[in-house]
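Shown here: the complex without one of its protein chains, the others still in place.
== subunit A ==
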Amino acid sequence: MNVTFRRTAVCLATVALVAGCTTKNTGDSGGTSTGDDASTSTSSGPVTLKDGSKVKLALIPGGAHPYFQPWKSTGQQDKTEFKLGDVTFNETSEWDQGKQNNVINSLAAQGYNAFGIFGVSPTDINSTFEDLKAKGFAVGSLASCPAGNANSADFCLSTDVETAAYKAAKATIAAIGGQGTIVHLTGNNVDSNTQRRIAGVKKAVAETGGKVTELPVITDIDTDLSTAQKAVADLLASKGKDIKGIVTTAYNPAVAAADGVAGSKLPIKVVAIDDDAKILAGIKSGGVAATVTQNPVGQAYVGAWLLALLQSKQCTMKDPGVIVDSGSFVVTKANVDTYDQERQAKTKELQTEFASHLSCQ
């Protein structure tokens, strides 16, 4: 027989298991170090970063996605504006929590000490945050908060996805005149954020008191554009005539629905998500009724400023784990040219809001 195996392996394993091993109770695992005690002084306006040169910031999305592209340029803006030691943007996590943990650890090993992270798995990411905090790094949960009530990062700056989905559903209901059938297209069903989005849409539908009905939610079609296009084509072919509105809360379904409805010439109102050029063009031409945009630039800009304040020990969080909504904005034909000003104003407002959560030297 050709099995390459040595008896030594069995012996080693046996020795390891039975040689009276004891687990040392170190008591230091999972402990958190929240930084130096800063003298407490609350600022009413945005706090100015004194010295960010020792801060090496890593912005880590869950994987490659158009949503995160503004993080790349905003990261560079952060570096020059706040004079940070270094800023990197790493999108190699490939939507796998294990791979993301590896990416984070590799960056930490290279000296990065402040992390803005979009956790792949909202139910797992707190463990990653706890690991990083235990090693003395500043950690912000950006664009998505951990599932449940606890956030182990220093803060979470994210779109309130349930509110954004609620706004999108309200916009859809308004577009169809407050009556009719709508359908919700979204992403990965076994993701807690998707569950929150589904809840947001259901809430808006429930508020109509039965005037608006919702078809079963179509999930798991955000993997790529062709999957979404196929799902939209199937939907329009089977129920196109019954549907008055489509609300989408994920990027690929949004683009696919806008294209699909435009091609089918059906009088269906589509409400999209984010401000991809295709979607904005659809709004201008009237093919897309509205879109709910988020604030990725604000997340990267305010997140970096805050992480630099924390890692440079200039400030500490008064209430670690605080969750702040980075804002969501309904864009229609009426405000398609001006919505970005509203978003920039929100970003400034976020800095002021966070200042009240900080205790600075």
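Convention: a contact is a pair of C-beta atoms (placed from the backbone, for glycine too) under 8 Å apart; a residue touches a chain by one contact, two chains touch by 3 or more; residues count from 1.
Going forward, contacts and distances are computed from a predicted model.
Of "Thiosulfohydrolase SoxB", "Ribose transport system permease protein", "Heme exporter protein C" or "Glycine--tRNA ligase alpha subunit", only "Ribose transport system permease protein" is the UniProt protein name of the chain excluded from the display. Touch with the chain omitted from the figure is made, among A:66, A:148 or A:178, by A:148. The omitted chain makes contact with just one of the residues A:77, A:123 or A:208: A:123. When you scan A:53, A:73 or A:92 for touch with the missing chain, the hit is A:92. Per the touch definition above, the residue from A:49, A:84, A:103 or A:183 contacting the chain not shown is A:103.
The chain not shown here touches subunit A at positions 1-6, 9-10, 12-14, 16-17, 19-24, 26, 29-30, 64, 88, 91-92, 94, 96-99, 101-103, 105-106, 108-111, 121-128, 131, 135, 147-148, 188-192, 194-195.
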